[in-house]
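Single-structure report; data block below.
Every protein chain of the complex appears in place save one, which is left out.
Let's look at chain A:
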Amino acid sequence: MQFGLSEEQEMIVSTVRSFVEHEIYPHEAEVERSGQVPRALGEAIKRKCIDLGFYACNFPESVGGAGLSHLDFTLVERELGRGSMALTHFFGRPQNILMACNEEQRERYLLPAVRGERMDALAMTEPDAGSDVRGMKCAARREGGDWVVNGSKHFISGAEHADFFIVFIATGEDDTPKGPKKRITTFLVDRGTPGFEVREGYTSVSHRGYRNYVLTFDDCRLPDAQVLGEVDGGFAVMNEWLYATRLTVAAFCVGRARRCFDYALNYAAERKQFGQPIGKFQGVGFQIADMITEIDAADWLTLAAAWRLDQGLPANREIASAKLYASEMLARVTDATLQIFGGMGLMDDFPIERFWRDARVERIWDGTSEIQRHIISRDLLRPLGA
């Protein structure tokens, strides 16, 4: 067993951290204030990331990526987690689901995405289908050799910057002993396709500037060439590729928690009340102790899950545990930090109130905490017949 990072990994970590500190932090307050990322700023971050060879580093070298292992990539995500998500979005990591592209789609979607020429967004969630993906109503019917799509998606992140969308759409229904079950197909949908519209979404307390959108399909016609993977193979595509996003959330939470913790630690050492640093009061000191213990635990859980993927070991449960624990840890750490800051923690003079707000969504997206607990418990109990 070996718990240290290699020299390359150390350098990856320090380079990404330095990038985040110098290229992301200085713009955070402005993004927070305006609720958006100016296009030119986004493009500048993207350009620098491409020049450094970090763009699409989650993709294999055979398609122009950096071919990082899951562990290396998780370290990258962890360091990016320190910075504003609205801004680090441009430190592009396209959805690795694009590896399912066929030869012809590679030229149109995969390769331009890896080169940073076209940005993607992923759309699964609907107003009536969140955790219950199969409950989706957005559906495509066969007509004259094409697919005709009607329905809508909501909460779609990064849609304003996306040139194309990876969309999960129902393409039929099977009768099963447990009742009707939707068949789902993954489609590649270009911005500007007739009948397809991207609309403003809601205003969220978490990750200001990382906006969400509503997609609507009104008799939108898509040829077979837009099907990603197999027709009715949407679940297969999802299962093969989407585990990665949950690991990403876990890594984000660890990085963000470490940044937040530095504030808590320094404030506890410097803020004096009753004639001494508040960290000397056990009530504060013990919070510091609990915070770092939980952060380290989440870090190891996350890295160990990534390591399992690299070893080709089953990792579904471990990834769910990492996502669950890291996102709940971040909630506790940001809340405790805010408490240590007292009244100032709530004020936007410090980024603490933002860390606290941002943390809230991590327990919801990419599978809620309840869904992660469901995955973990089913993984353990199903083999026992329960």
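The rule is short, and it goes like this: a contact is a pair of C-beta atoms (placed from the backbone, for glycine too) under 8 Å apart; a residue touches a chain by one contact, two chains touch by 3 or more; residues count from 1.
In this section, contacts and distances are computed from a predicted model.
**Student:** For the chain omitted from this view, which of "Potassium-transporting ATPase potassium-binding subunit", "Electron transfer flavoprotein subunit beta", "3-oxoacyl-ACP synthase" or "Heme chaperone HemW" is its UniProt protein name?
**Tutor:** The record for the missing subunit names the protein "Electron transfer flavoprotein subunit beta".
**Student:** Please identify which residue in A:Ile24, A:Ile45 or A:Ala66 touches the non-displayed chain.
**Tutor:** Checking each option in A:Ile24, A:Ile45 or A:Ala66, the one touching the absent chain turns out to be A:Ala66.
**Student:** For the chain that's not shown, point to the residue among A:Phe54, A:Tyr109 or A:Trp147 touching it.
**Tutor:** A:Phe54
**Student:** Need a quick check: the contact residues on chain A for the chain that isn't drawn.
**Tutor:** Considering the whole complex, chain A reaches the absent chain at 7-8, 10-12, 14-15, 18-19, 51-54, 57, 66.
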